[in-house]
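Removed from the display is one protein chain of the complex; every other protein chain stays in position.
Now for chain A:
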C-alpha cells in the first residue's frame, strides 16, 4: 500500500486533533435537538457540516466580487474569475491533479453522468473520441458495492449503446472480491468504474490490482472518490485512475458543487455533455467548435460562490492535515466497531477488522428494524442514516433490507461513539429484544 491511498497504516503518529477547538468552528454542532438533547452528528457520509471559515469565504465572495465568471471585462468579473480559478487550482493541488484536469460539476452524480453521456456522444464525435465509444460486445465493469450514482448511469449508458454491464462481487465480510478480477475485466472491458471507499461498508478498495488489470486490457478507470477525498490524502495521479469524482458537500463545502477529475489527454479527446454558453470556441448558425477542457465541460454560468467556498474548505482541511483527520477517524471507527460488535444482537455490515477501512459503520440490530433503531437514536440526539444508503444491490448482497449507518468526520468525539453504543442498547430495551 502506498501513501497515495487513504492510508490508515500510519508510518508516523500524527499529532491528535484538538476536536473541542475545531468544533467551535461549526456552530451547528452546538445546537440541541428533540427536547434538548445535544446533537451528535453521525451522518457526515451523507453530508458534512460547514465551518465558519467556509461560510465566511462564500459570503465574502458575494459581498465583494460577485460576477459571472469567464465573461465580463469589468473589475468584478476579473476578480470573480480569479477567485473561481484560484479555487480550481487549490482543489487540483489537493488531489494531485493539474489545474486543467479539474472540471467543476454540480456533484459527483453529475460528474459520473458527464462521463457516461460524453461517452455516449462519442459515437457521433470525431476519431479522437474513438476510445470512448461503447457498443454491442463492449463491457462496462462496476462493483456490487457501488452507490447508485456509480451504477445507474452505467446501466443507462449500456442501454443506450448496447454495451453489457458486469460487476465485481463483494465477499461476506464486505471486501471487494479480487478473485473475480481476471475473469470479469477482459479485453471486452471498456470501462471499470468503482468506489474508492464504500459509503456503507467503510471498505477502502485496493485500487492497484484493479487499475493494473484495467490498464492491461486498455479499459478506462473511473473512481468514485466521494467517501475518500474528504477523509484522507488522495492523489489521483499516483492512483493512476483516468477519472475521479467527488462532492463538495461531503468535505465541509457547499452543496451544488462537485468535481470531475480527468487525465488531461482524455479530457482533451472527450466530447462534451452539456452544451451552450462558455463551452464553445466558435459558433456559427450551422455548427460550433468547442473550448479546450476544462471549459468544454462547464456550460453556462457555473456555480461560483460555491466553488470559492469549496476552495476554502480544502484550505481548512489542508491546514489541519489529512493524515491527522484520517488518524482521528480511524480511532473513532475502531472504537465504534469494538463497542457495537460487543453488543449481543448487533451485526456490523462491513469489515470488523479496522484495516483499509474508513469511518462509515453500518449495522443491524436483531429484532429492531433500522428505521426504528434510528428513531430511538434520533430521540437521544444522535443523527444517523437509516435505509439502504443509495446502495440497494449491496444491501441485497449482504442479506439485509436496510442498515443503520453512523459515519464520522473530523469533528466527531469519542463521547459520541459511547452515546451511539448506549443508544443502540436503549433501542433494544425499548423494542423488548433484550
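In this section, contacts are C-beta pairs under 8 Å (C-beta built on N, C-alpha and C of every residue); 3 or more make two chains touch, one makes a residue touch a chain; residues count from 1.
Definition applied: contacts and distances are computed from a predicted model.
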| item | value |
| --- | --- |
| Identity of the absent chain, which is to be given by its UniProt protein name, from "SUF system NifU family Fe-S cluster assembly protein", "Sarcosine oxidase subunit beta", "Spermidine/putrescine import ATP-binding protein PotA" or "ABC transporter permease" | "SUF system NifU family Fe-S cluster assembly protein" |
| Residue among A:14, A:345 or A:387 that touches the chain left out of view | A:387 |
| Missing-chain contacts mapped onto chain A | 34-35, 369-372, 375-376, 379, 386-388, 392, 395, 401-402, 430-432 |
